[in-house]
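To start, the structure under review is shown below, and the notes come after it.
Of the protein chains in this complex, one is absent; all others appear in place.
Just so it is clear, A, B and C label the chains in written order, and each chain counts residues from 1 on its own.
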Amino acid sequence: MLIVMKPQATEENIRRVCEKIEAMGFRTHPIPGAQRTAIGITGNQGPLEPAEFECLPGVAEAIPVSKPYKLVSREVKSERSLIRVGSGDNLVTIGGRELAIIAGPCAIESREQAFIAAGQVRKAGARLFRGGAFKPRTSPYSFQGLGKEALEILAEVRRQFGLAIVTETIDPENCALVEEYADVLQIGARNMQNFSLLKRAGRSPRPVLLKRGLSATLEEFLMAAEYILSEGNYNVILCERGVRTFADHTRNTLDLSVIPAVKRLSHLPIIVDPSHGTGARDKVTPLARAAVAVGADGLIIEVHPEPERALSDGYQSLYPDQFDALMEQITAIGAILGRTTARD
Amino acid sequence: MLIVMKPQATEENIRRVCEKIEAMGFRTHPIPGAQRTAIGITGNQGPLEPAEFECLPGVAEAIPVSKPYKLVSREVKSERSLIRVGSGDNLVTIGGRELAIIAGPCAIESREQAFIAAGQVRKAGARLFRGGAFKPRTSPYSFQGLGKEALEILAEVRRQFGLAIVTETIDPENCALVEEYADVLQIGARNMQNFSLLKRAGRSPRPVLLKRGLSATLEEFLMAAEYILSEGNYNVILCERGVRTFADHTRNTLDLSVIPAVKRLSHLPIIVDPSHGTGARDKVTPLARAAVAVGADGLIIEVHPEPERALSDGYQSLYPDQFDALMEQITAIGAILGRTTARD
Amino acid sequence: MLIVMKPQATEENIRRVCEKIEAMGFRTHPIPGAQRTAIGITGNQGPLEPAEFECLPGVAEAIPVSKPYKLVSREVKSERSLIRVGSGDNLVTIGGRELAIIAGPCAIESREQAFIAAGQVRKAGARLFRGGAFKPRTSPYSFQGLGKEALEILAEVRRQFGLAIVTETIDPENCALVEEYADVLQIGARNMQNFSLLKRAGRSPRPVLLKRGLSATLEEFLMAAEYILSEGNYNVILCERGVRTFADHTRNTLDLSVIPAVKRLSHLPIIVDPSHGTGARDKVTPLARAAVAVGADGLIIEVHPEPERALSDGYQSLYPDQFDALMEQITAIGAILGRTTARD
Partner (left out) sequence: MLIVMKPQATEENIRRVCEKIEAMGFRTHPIPGAQRTAIGITGNQGPLEPAEFECLPGVAEAIPVSKPYKLVSREVKSERSLIRVGSGDNLVTIGGRELAIIAGPCAIESREQAFIAAGQVRKAGARLFRGGAFKPRTSPYSFQGLGKEALEILAEVRRQFGLAIVTETIDPENCALVEEYADVLQIGARNMQNFSLLKRAGRSPRPVLLKRGLSATLEEFLMAAEYILSEGNYNVILCERGVRTFADHTRNTLDLSVIPAVKRLSHLPIIVDPSHGTGARDKVTPLARAAVAVGADGLIIEVHPEPERALSDGYQSLYPDQFDALMEQITAIGAILGRTTARD
């Protein structure tokens, strides 16, 4: 923290600020300038609250210097994390050379729908299968998922197709059930700061796919991951899925610049969801290409055997042949960056 | 829903759209224009998904017409809802002539702190007391609240000072405990779309104070309330607490225009939180005045006996004498609009 | 500027940063901490660019400390500026005890329309008249204003009604014409960073009403004013008119918190435009009340004798009797804050 005093601040004002800092157990470092004095603080373990100092007389501004996150940071662990998902036949490593491709329908609607979709995405080169069992919906009157029945279908999909299973958990109580069936627990954007759920997921044996909140800064996103790591679960995969802005030509604004920004600050892998990130089928493939080109560690994509009959998100789900074409394109782009897919 | 066809759409394109609509069990109303045809849809119960139609050939755009909310809407209930909080001595009605003033510290830190604060805000004219027992914090390393001990202190505050108690619940499991002690269950901004929590609150006998999410549109805000009402709890008080924008001179951007907008669409009362809405002590009083002037049904304000020693949010908490001055000003402004406070 | 080094930064890294700073002619102030070193910079006149240092090896972050604005700042001039507008009969002082009320139609459409509107707003208590002669419109096919003819009508309005005239100038060349007729040059939100226009207005003998850009931070807003002051024109009135956010229930999101924020940093007066700030007639009066309650120095409001026949912005223009009721309400609210209107 750096405290910047006003030009007209008195000696008394400066002394009082220093006393406050020292009473907190920290050291002060006054820096007198031509126009005003600044005071550096050292010795604090965690971040301090700027406003704590800004309300003292003579203080112009308090500027945070340390970052609040620790375990997710490259300063603590400089090599990239590799997250191992599944086991045996369906073991996949996320964050390494191979792009993690997660595909499947928005929601599991029936055994038949899931099996057809799984066969299609497996053939096109996906190694992980997505499919909602519990669906958080904006309206209480919308389809909320098949629940446990869907989880059982997903477990069958794993056995039959050797795909690792990614599915969403929606509250701490629900976590126990989902982790019994899934290989990866997904936490949705609207739950990114559901701290009870984050803590529970932090005590799970399963890796967690954490989606960025609709208006989460990079710091908040990393702090949400920090909640999970701080409970002992170091296997977190971050996911950019678009943020909310004034722009209205897509449902959300996909923020691809967050990929290099995360890679600079954190050792965790990060993938991209171009389906929710755009909310429109015709934009999924171009943005999926861009995500791989920017350096993402993978993609999560909605694919449905018959999008026009989907119970949710049909309009942003790809047709199976569109997904196949997408895989071909991103495999070629990935190769330029030294990445592989199961399609190679 | 209105489907707008492209100028070059063929008869065949139009026929296919109509068939799809009729297959869904709805009626079509083609409107041929000079340049292009539009097709109205009637007979649908809930809202349709625009993108469902936008992927058909020849379709330029699909425009939603119906609103998705029902129970919160003035179309269903045109007179304003009065929410009765507490009982006997501490009975307060929210949404009527009297402004609902909720004040107290961010977090309950000790019996002594709570009692001093309660006495101060009661004297200044507050009739409801706020104080966090369970604190959702951005960092896992920050103070998370005293939990059950704080709830017991709050129950004592009610008995001693005749104040109705407002405190936050953070997950469905935690709800049972909080509703045992509190008069109003608060749901925080980060949980506005925690649907498991909304459903649980919808089955509670206590009124719910629902804060607007950081990037919630008005429609999403009302749909979150709809979740609570759809489970049977009609006692919901909305709360504007600032939204996230590019502006960086306040922590959030307080959106006061949402007050008249809510009053136009919904029968539910709405109050304002200028403490979180600005995040800076020197802006709380001006914005509290503005909130009353714009027509809000009340305020929720952080007041701490010694803000500089607060364990959380001290920088945005008012000193007791500042709160007293605020009450005087808003009582005068309220009077111009026909509103009263307990201070009158 | 404060340079924060990475924990693993070497002595050599630190030395190189210090050399760079000293080569720029500034002084360095190293602050060694437990985990890392920070380096304060003093002696620079203007702000430095953080990214200039962030690209050096071992640097984690560079944090700006000084503010870039000077002449608009309270640090340079601590007493509030009073802006004198007009002369003789229509002399009005903005920024003092009296609220500046600017009212009139969006665009001047005819002599008759202007005269009726002027009579109505004068009677209700406005002392300044607004009316567009040159209209910046989003579409090239929309009504662009009557131009010079409108300016002549405005000059007549001044003579006849003793109202000071506020009208928009749209480019540097156009400025000479507008300043011949108007008492205040208005610069619209879309031109807030039209630096050629700002410089030209800075050489004008007329006061300037500068509207905040749709996505301008407070710092950018003040820097735009700084452009005008730096050319010698110290008579600038700032105007909040709503910013662009994700919220879609109003055309713009009126950011009333900017009023106390400006008053803390600058000596310039600031008024509010609730007409553009909301874009909807039924929200103008509540937000006008809020603007006065928050401490604005005045209002600029669209009033039209017959809004439903207006050539532009009719939907957000008040009916004359609505404006009269508004004036009554804001006069009462202003009195609580020690402000007056011509209606008193």
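Note that in this section a residue touches a chain if its C-beta (ideal position, glycine included) is under 8 Å from a C-beta of that chain, and two chains touch if they have at least 3 such contacts.
Keep in mind it's a predicted model, so treat the numbers as computed, not measured.
Undergrad: Which is it among C:19, C:112 or C:171 that touches the chain not included here?
TA: Once the missing chain is taken into account, the touching residue is C:171.
Undergrad: Among B:10, B:42, B:110 or B:340, which residue is in contact with the omitted chain in the full complex?
TA: B:42
Undergrad: Touching the left-out chain: which of A:128, A:225, A:259 or A:299?
TA: Only one listed residue reaches the unshown chain, and that is A:259.
Undergrad: Which listed residue, C:30, C:96, C:136 or C:162, touches the chain dropped from view?
TA: In the full complex, the listed residue that touches the missing chain is C:136.
Undergrad: Out of A:294, A:325 or A:342, which touches the unshown chain?
TA: Final answer for the missing-chain contact: A:294.
Undergrad: Please output the residues of chain B touching the missing chain, sorted low to high.
TA: Here the touching residues of chain B are 2, 4, 6-8, 29, 31-34, 38, 40, 42-43, 61, 63, 65, 75, 244-246.
Undergrad: Footprint of the hidden chain on chain C, which residues?
TA: 46-47, 49-52, 54-55, 68, 136-142, 170-174, 190-191, 193-197, 199, 214-215, 220, 223, 226-227, 230-231, 244, 279-282, 307-308, 314-316
Undergrad: Tell me, which residues in chain A touch the chain that this view leaves out?
TA: Against the left-out chain, chain A lists 215, 217-218, 243, 245-250, 253-261, 264, 277-278, 282-283, 286-287, 289-295, 329, 332-333, 336-337.
Here is the rule we use: only the chains that are shown with their structure count from here on.
Undergrad: Based on mean C-alpha positions, which chain is nearest the centroid of every protein C-alpha shown?
TA: If one averages C-alpha positions chain by chain, the most central is B.
Undergrad: Determine the centre-to-centre distance between chain A and chain B, using the mean Cα coordinates as centres, and give it in whole Å.
TA: Distance between chain centres: 27 Å.
Undergrad: Please report how many Å separate the Cα centroid of chain A from that of chain C, as a whole number.
TA: Each chain's C-alpha centroid was found; their separation is 39 Å.
Undergrad: In whole angstrom, what separates the CA-based centres of chain B and chain C?
TA: 31
Undergrad: Can you tell me which residues of chain A touch two or more of the remaining chains?
TA: 244
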